[in-house]
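Structure record follows, encoded as structure tokens.
Right after this comes chain A.
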Amino acid sequence: MNAPEPAKPLLAIEGLSVAFGERGRPPIVDRVALTLARGDLVALVGESGSGKSLLAHAVAGILAPAARLDARRLEFGGVDLSRGDSRAWESLRGREIGVVFQNPRAALNPLRTIGRQIADVLKEHRGLAGEALAEAVRDALADVRIPEPKARARAYPGELSGGMCQRVMIAIALAGGPSLLIADEPTTGLDATTQAAILDLLLEHARERRMATLFITHDLTLARVYCERIVVMHAGQIVEQAPTEALFAAPKHPYTAALIGATPADARTVDDLKGVVGSLPDLAETAPACRFADRCNRATGRCRAETPPMTFDASGHGFACWAPL
Partner candidate 1 sequence: MSEAAITPRGVWRRSPLGRRLTIVALTALLALAAIGPAVVPFDPVATRPPVALRPPSAAHWFGTDQLGRDVFSRVIASTRVDLGIAATAVLVTLVIGTALGAAAGWLGGWTDRVISRLIDTIMAFPLFVLAVGVAAALGNSVSSVVIATVIVNLPLYARQTRAEVNRRRDAAYVEAARLAGVGSIATVTLHILPNLVPPMMVQASLNMGWAILNSAGLSFLGLGIRPPNPEWGIMVSEGAAYIISGEWWLFAFPGLMLLAAILTFAALGDALRDGLDPRRS
Partner candidate 2 sequence: MRLIAARLVSAAPTLIGVVLVAFALTRLLPGDPAAYIAGPAATSASIEEIRHHLGLDKPVIEQLFIYVRALAHGDLGMSLTSGQPVLDDLRHRLPASLELTFYALALAIGVGVPLGVGAALRPRGLVDRICNLVSTFGQATPTFFLGLLLVFVFYYELGWAPAPLGRLDVVYASPTEITGFWTIDAALAGDGSTLAQVAAQLVLPSVTLGLFGLGPLARVTRAAMIEALASDYIRTARAAGLSPRKVLWSYAFRNAVLPVLNASSVVFSYMLGASVLVEKVFGWPGVGAYAIDAVLASDFAPVQGFVVAMALLYLAMNLIIDVIAGLLDPTVRFDV
């Protein structure tokens, strides 16, 4: 059965691949399909290097010029982006699609005050100037719970803590009033308390503005706490997607089960923790059709030869596996 599609998806992706280097090399992101509607809170989980960020960059229109985008369908709010032409995103970047990046202090301009950086975006998207602009900057800072916005606006990223920088980043991402928010590992590297605060902030804004939110993370626990639907990615392929509790209750793909088994929250003792066997396949050489095949103890010849398609059951739980659990 095919993917259940909401009446009017905000973001619709089908058969999207991203590749680098000479043609013929296996693409980093391999024929991914995904839909998001307004108000959705979806987590994209996977190991480091699984292609999650690349997928996010492709959707946000900020792929490096060296990257090749190929998609059967890539639509945002009805706008066709499948040709991968950077100009198509011009009216969308920052305005309809906002991105929050990892490592906020590096992601902010070190030689520009945070006030000016926010002002730049506000000026671009809302055409404000003068006192109205200054006020909007203060409002934006207050919106992300930065104390003393007036004084803080004159600070440089180097003077702020990681958590503060991330708040500024969120303010910049939200400045244009986007309908889709992509948060790429927004809390990695921050301490636990700050992590929770930042994610709560993001959640609050997502709900308030009815944004579609794509939360990218390698931390399954966080995904479980904050998101309603989880999409599992492995080596550039989406292997399973389901409503959160359904995924944890009955994972269908062996990789998902392994990930859950490796998550500290579920384990009772250290011995219960089972690492995921092996590592991501080296895509320089040819990889098996199902890229998990070499790490899977259920793999058959068919898995190596033929990529399993994503099939959905009645409850909207989808998986791509020839030998599901």
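The candidates were selected such that all candidates are chains of the complex that A comes from, given by their letters.
One rule holds in what follows: a contact is a pair of C-beta atoms (placed from the backbone, for glycine too) under 8 Å apart; a residue touches a chain by one contact, two chains touch by 3 or more; residues count from 1.
Computed from a prediction, not measured in an experiment: that's the story for all the values here.
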### Given options 1 or 2, the chain of this complex that touches chain A
2
### Summary
Residue set of chain A touching candidate 2 in the complex reads 60, 62, 92-95, 97-99, 101, 103, 106-112, 120-121, 124-125, 156, 158-159, 169, 172-173, 175-176
